[in-house]
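With one protein chain removed, the remaining protein chains of the complex are shown where they sit.
Coming up: chain A.
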Amino acid sequence: MRYCLLLISLFVLKGAKAQTLQLNLNHTVNGVPMALGNTTYLNAAGDTFNITVFRYYLSNFSVTDIAGNTIKAAPECFLVSEDSLNSKRITLKLPEGRYKGLSFMIGIDSLLNCTGAQSGALDPIYGMFWTWNSGYIMAKLEGTSPSSHLPGHIIEFHIGGYRAPHITQRIVNLTLPQTLVLKSSAKINLTADAYTWFNGISFRQVAGFMTPGTAADRIADNYQHMFSVKN
């Protein structure tokens, strides 16, 4: 009992020493800052489009120190949405150190997709959970495009699927441009470019996809490359 308490106390003390790493997320489309609504963009296939919803989950954050060790942040899931400034500021608690890499998952662990009712960022009230085919929507992009043959020329991509063969979680490994010295607090500016989503995709052929499947896997392969470190 005594040792147990001692351990708890030590853990608490150690925890208190954790430093703050803030990630600032910026969204762009082919390098241009994203604006929801009427701003028109062009995809690689030459379709014009606009974006009304851009939302995705990030989880499983870790950093790599200069010695090559991986240090995991506390297991937490974040729902990032273009329409919410707060959601684009992610705070991680990490030990003091010198880091050269940042890793995270786009999406939610398989286990959390199938272990019942969740809370916090995973609360199904956020519309990121499929009710008829259980599982989280890992990332969502909606808008319109004149190239779309769907009613109202909408484009609607709800990308999810956690069961083989249709898995849409992707791990992002980023090398930091310079060593990050984390002492009390530090910031990293991350950019996510939605242009990458539609590499090789024309809205004339596919303007929407809202189930697990091959098209979703392909977009997941694309969005794996949407992040870059700015500073």
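Assume contacts are C-beta pairs under 8 Å (C-beta built on N, C-alpha and C of every residue); 3 or more make two chains touch, one makes a residue touch a chain; residues count from 1.
In the analysis below, contacts and distances are computed from a predicted model.
For the omitted chain of this complex, the UniProt record lists the protein as "Cytochrome-c peroxidase", which is one of "Cytochrome-c peroxidase", "Spermidine/putrescine transport system permease protein PotB", "Putative signal peptide protein" or "Na+/H+ antiporter subunit C".
Contact with the omitted chain, checked across A:A35, A:C114, A:L150 or A:I171, is made by A:C114. Touching the chain that is not shown, out of A:F78, A:F129 or A:Y223: A:F129 (per the contact rule at the top). Touching the omitted chain from chain A are residues 2, 5-6, 8-10, 13, 113-119, 123-127, 129, 131-135, 166, 211-214.
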